[in-house]
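Yeah, one chain of the complex is gone here, protein chain that is, but the others are all in their spots.
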Amino acid sequence: MVKTADEVQRDLLRPVVETPRRAVSAMVGLALVVLAGFSAWMYQVYTGIGVAGIDRPVFWGFYITNFVFWIGISHAGTLISAILRLSNATWRRPITRCAEVITVFALLIGAMFPLIHLGRPWLAFWLAPYPNQRGLWPNYRSPLVWDFFAINTYLIGSLIFLLLPTIPDFALLRDNLSGWRRKFYAVLCLGWRGTQRQWRQLESAMHIMAILIIPVAVSVHTIVSWDFAMTPVPMWHSTIFAPYFVVGAIFSGIAALIIAMVFLRSSLHLEEYLNPRCFDNLGKLLLVMSLLWFYFLFAERLTTWYGNTRSEVAVLWLTMRGPYRDLFWVMVGCNFVFPFPLLAIKKLRTITGTFLASVTVVIGMWIERYLIIVPSLSRKFLPYAWGTYRPTWVEITITGATFCAMALLYLLFSKVVPVVSIWEVKAGLRVPSSASMDESS
Amino acid sequence: MNSENGIYVLCSEPDSTEKAVNALLSAGVPRSEIVVISSEPLEQYRFVDTPKVRMPWLAACGAILGGTAGFLLASLTQKSYPIPTGGMPVVTLWTDGIITYELAMLGAIVTTSVVFLVAAPLLSRNRLPYDPQVSKGKVMVGTNSVPDALRNRMTEILKAIGEVRL
Partner (left out) sequence: MAVDLDRCTGCAACVIACQAENNVPTVGEEAAGKNRAMHWIRIERYYQGEFPNPRVKFRPVLCQQCDNAPCEPVCPTYASYHTSEGLNGQVYNRCIGTRYCANACPYTVRTFNFFNPFWDKPLHLQLNPDVSVRQVGVMEKCTFCVQRIKASEIQARAENRELREGEPTPACVQSCAPKALVFGDLNDPESEVSRLARSPRGAKLLGELGTRPKITYLERESWDGQNS
């Protein structure tokens, strides 16, 4: 059913204008869990980082797993928005903003974790290069300092990438609402009128941003992977980490996007906009990333096994035959075996099918980050120093709270900004997928 | 440019938009003075010539600036701080290269947004005319300065096309 521009506008403005009670209770519930997580973190800062389960030699555990996981999720927006914009794929129109929002919020949440995992978090600002009297200066050789710069650049870039195309929608909201909201959006839209010149500049800016944000995103997760690859730890010191992590990030990002779209679809009644065609295409992308991910996993493990270096093979078997084997095979199942039929067979590549595949992919990718970090640290070179890791309630609470924080932020965002880009969808009505311009809507 | 002197018409279809633009052109209004305001980018129509802003070149300049800043930050500051390294190199090009790259991209991104804000223009003092009907899908075509002699004739022509706003 093809809609008119007016109907499109009404549908997409509705989530901003109306707030059903269900949404409010959901927000309250999520906020409570987030509060619990925050309290757990404050308890940790007050008592000492020892309340987390880390020990010697597994000095990094859940928090760094979460850090890598959320930064990985943040690659959703870049791929969908930027690459699909550049390739002029018309089915991207309803989903670009959903994706860009995921990027920004996942980055914000991910960037919290380096703070949370620090032993002395109140001194985290020492990572910033500021002039001081104490002889402090960040060490530019350290991948953590590269992280600082890369994540900041990506965050600023994604925020701009999100907000630039939102300006015309803010203008729409200014015109259609009244009272304090009207003034709020009038400020936010920065005086947008919609002149041809403004539209040209906006499209030019978006084009350049799309070109710029892709290498930034690739560099961010490459640098995160180098947090591990720049150490001599067995099975970390691998050159494959950079592309492996980028592929894994895009993989988990698309899955997270699909999950977010399913929830938005049902709760905001956006069925006609987030339609099965979007899910079909995203499902195909997810399948490609799943195959790519499996390729990298296989390549890394085969090389390690074939090389037969004692310390590396110890970690390899620890993961595949030792105490971590259950997690390992669950991960392979979640990331590859289970989604493969769901995504490859056209009949199964429905909204439900892609949703189920995405949920398992998100779980599997979290496990993958965990299995990269913990087994390698627990079996380093000297057997006397081997150890284990078990998370505590503090780490589990904070992990759960971040998932709720993501949902909460998303919900709040959908109340302030239309989560489907109105002007893009309207423009898409006028120019359907073939380039001819006179097909009537 | 004061909008008291302006004349605008609200068109509801792209065809009438083209008619309005042509009417204004034939009345002698120069193309650069015609303003077309819409709630969606009318990509397939080229109503007015917009001046070319060399945004990609400016973004590239921003990248060079940012990259230089990054490299100087990493190398100069490390050289000037008394950091004991026991013989290890103080300025390492590979790692400083990463900082340079990130700040170069940041420079390009920030430059692009600043150029956009300035060139669009957004946040401008000029009170451009506007009608909320635009957000309902109408396109507003007009010009800000109309010679008085032609004013009435143009009002008549434009009334035939759509609602006129003065």
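Going in written order, the chains are labelled A and B, and every chain counts its residues from 1.
One rule holds in what follows: contacts are C-beta pairs under 8 Å (C-beta built on N, C-alpha and C of every residue); 3 or more make two chains touch, one makes a residue touch a chain.
No experiment lies behind these values; they were computed from the predicted model shown.
Among A:233, A:289 or A:314, only A:233 touches the chain that is left out of the view.
Summary of contacts with the chain left out: across A:127, A:188 or A:270, the touching residue is A:127. Taking the complete complex into account, residues 47-50, 54-57, 59-60, 114, 117-121, 123-124, 126-127, 134, 136-139, 141-145, 148, 227, 230-233, 310, 377, 380-385, 387-388 of chain A touch the chain not shown. The omitted chain makes contact with chain B at the following residues, 83-88.
In this section, only the chains that are shown with their structure count from here on.
The distance from the centre of chain A to the centre of chain B, each centre being the mean of the chain's C-alpha atoms, comes to 30 Å. Interface residues of chain A, counted against chain B in their complex, comprise 5-6, 9, 129, 135, 137, 140-141, 145-146, 149-150, 152-153, 156-157, 160, 164, 167-168, 171-172, 175-176, 190-205, 208-209, 212-213, 215-216, 219, 223, 423, 426-427, 430-431, 437.
Residues 35-44, 47-48, 50-51, 53, 55-56, 59, 70, 73-74, 77-78, 81-83, 92, 95-96, 98-99, 101-103, 105-106, 108-110, 112-113, 115-117, 119-124, 128, 130, 132, 134-137 of chain B are the ones that touch chain A when the two sit in their complex.
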